[in-house]
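Left out: one protein chain. Kept in place: all the others.
So, subunit A:
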Amino acid sequence: MAESHAKVQKVGGGRLCCICNERRAALKRPKTLEQICRECFFAVFEEEIHQVIVENQLFNPGERIAIGASGGKDSTVLAYVLSELNRRHDYRLDLFLLSVDEGITGYRDDSLETVKRNEIQYGLPLKIVSYKDLYGWTMDEIVKIIGLKNNCTFCGVFRRQALDRGASLLKVDKLVTGHNADDIAETVLLNILRGDIARLSRCTAITTGEDGPIPRCKPFKYTYEKEIVMYAYFKRLDYFSTECIYSPNAYRGFAREFIKDLERIRPRAILDIIKSGENFRIATSTKMPEQGTCERCGYISSQKWCKACVLLEGLNRGLPKLGIGRTRVLDKDQKKDLKQSIGTKSIASKQCGSLDF
């Protein structure tokens, strides 16, 4: 395919866009390698997301929708595109921006400034929920106690719940997140590598938690990360692209690199992985963890207490290691060895900074 498009006739020094055949092609579309112009790129990018929304019936007219906004590229583009499509196709949605303030000085305070600018730029009301208000702890305080190891566990567990709590404060019907196709393909692979059949069966669902209080959905399920960056770049969108100071190398995962290598050979591989994930047939006899509610806070949990409550209890009782790792205790010397033997590289790319499915 690549070659055939490369042969598109050359006119006046540059190739013509192969969609409109009028303007000069300005970019090679990462998903298909078609050479197209900027205007056509915006059009197909937005139209594909619109089709995903329509085909999967993600929204109903009159619904209140919270957009999980971190200030990063994915959520910024999501907020921009959703408000644009809402206007254009008359979805009749009430859109809100929902941000979580983890309390990380030098990182989250700066990115929240971006979200506050977005609030004005896109005219979407913003709600910020903070760890300090919800749990009484900021990430800065947590890191001071437990150090730079396992801090992402706290952050991730708390964020998931914080988003749900913020969403219920806003009284929204749904929460949308900016997970893109690369994220989902990586999750499929990671779940295979880790043997997590339960997550493998549900990680490709576009809407999750429909049985819970606030369903979540991912309008960017089929949108390539590269195209999101490209869209933000050409639209000159205002976003924040600094890595978290507590996990600077979170993006160097084996699986992510593998996906990028695959994309280089065959761009459609990302979509194919998602397709495989959707088509996996999982035997009904396979044991799945049962879902219940936390006895303490009422949040969904497969255990007696939800993970956030366990972690919080540990923090408040001065036992921050409670709930981290397995019950098996390693003796001190072994732990030391362990720390040395673990490189900075892991198979997963995002220990933090992302929202769990």
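Operating definition for what follows: contacts are C-beta pairs under 8 Å (C-beta built on N, C-alpha and C of every residue); 3 or more make two chains touch, one makes a residue touch a chain; residues count from 1.
By our rule, contacts and distances are computed from a predicted model.
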Undisplayed chain, where the name is taken from the UniProt record, one of "Aldehyde dehydrogenase", "60S ribosome subunit biogenesis protein NIP7 homolog", "Vesicle fusion protein" or "Cytoplasmic tRNA 2-thiolation protein 2": "Cytoplasmic tRNA 2-thiolation protein 2"
Listed residues A:D173, A:E278 or A:E313, member touching the removed chain: A:E278
Sole residue of A:C37, A:C152, A:I228 or A:L312 that reaches the chain not shown, by the stated touch rule: A:C152
Absent-chain interface as seen on subunit A, which is shown: 1, 3-4, 152-153, 155-157, 159-161, 183, 186-197, 199-200, 203, 254, 258, 261-262, 265-266, 268-269, 271-273, 275-286, 289, 301-303, 306-308, 323-326, 328, 330, 334, 337-338, 341-342, 346-352, 354, 356-357
